[in-house]
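What you see is part of a larger complex, with each chain still in position.
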Amino acid sequence: MRSGEMAKLTQLIDNEVFRAYATYATIVLLKMMLMSLITAYFRMSRKAFVNPEDTASFGKGESAKKYLRTDPSVERVRRGHLNDLENIVPFLGIGLLYALSGPELSTALLHFRIFTGARIAHTFAYLIPLPQPARGLSWAVAYAVTISMAYKVLKTALYL
Amino acid sequence: MRSGEMAKLTQLIDNEVFRAYATYATIVLLKMMLMSLITAYFRMSRKAFVNPEDTASFGKGESAKKYLRTDPSVERVRRGHLNDLENIVPFLGIGLLYALSGPELSTALLHFRIFTGARIAHTFAYLIPLPQPARGLSWAVAYAVTISMAYKVLKTALYL
């Protein structure tokens, strides 16, 4: 690797807006990854599996087949996980472009912090579950933050 | 933030291929985000919900439980949304790397425009719905564009 190039890459990660993006994007992705562990926990504690090979350790034939079933808690976590995918993927893409569009550091931090806080609140609202409109509101706040960043990206970079 | 670094970041967004990527990636992500609103619209107009807390405002007990059901229109939008995720995620990742691999501006624009147009067509074909092969063809065109970009990325950057 030529050292001049390495320096340039390091400069990218030295930029404060980019570092803030890297931090919050990583946090929100780790939160999303946590949903896999919560799903696995509920599948095992509720004994509710979907693949026959996952129930083989419970015995053969009918005794294992009864664990091939859906469970409301498992399905709830899975819906939360899919909602994460639907909302965190746009944040990853639009947020990266936003971070590169030269926003004020304080404005960028505001966007990243509100998005991350809203998605963490959304997970609690979904899994506890809290009465509506807790889940709806937390979803809408993160959605609005992403739209605001998309507006800035298009205003700065528009090239059709 | 040191101003020298900021300048370098701004230069990235000043590059025309990168600006084109930023524009079309944002458009296609906004289109995907629209699927959430369409799902919410059908859930409310068809009164078809999945979470008990979402039907609490319709009353208690049995009177609310009847709204916990699936609806063909809701399921159709959800399938379109998942298909977006499956196809737009590869575009985001491969498209970014493609934009950084130094393609001709006109070639890059062609890729981004066809992908975006095909995915918008796919959504109309899925939601109206249009007879096949409308949905299949629009899916295949966007898929082929992504493969073409992946080929350019691997040809330029391959490092195993």
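Labels for the chains are A and B, by order of writing; each one numbers its residues from 1.
Basically, contacts are C-beta pairs under 8 Å (C-beta built on N, C-alpha and C of every residue); 3 or more make two chains touch, one makes a residue touch a chain.
Nothing here was measured: the structure is a model prediction, and the numbers come from that model.
Copy number for the full complex in this structure file, with 2 chains shown: 3.
The definition used in the following text is that only the chains that are shown with their structure count from here on.
Each chain gets a centre from the mean of its Cα atoms; for subunit A and subunit B, those two points are 16 Å apart. Across the complex, subunit B is touched by residues 8, 11-12, 14-18, 76, 79, 82, 85-87, 89-90, 92-94, 96-97, 99-102, 105, 129-132, 135, 143, 146-147, 150, 153-154, 156-160 of subunit A. Listed in rising order, the residues of subunit B touching subunit A in the complex are 1-2, 4-6, 8-10, 12-13, 16, 18-20, 22-23, 25-26, 29-30, 32-33, 35-36, 50-51, 53-54, 56-57, 81-82, 85, 88-89, 92, 96.
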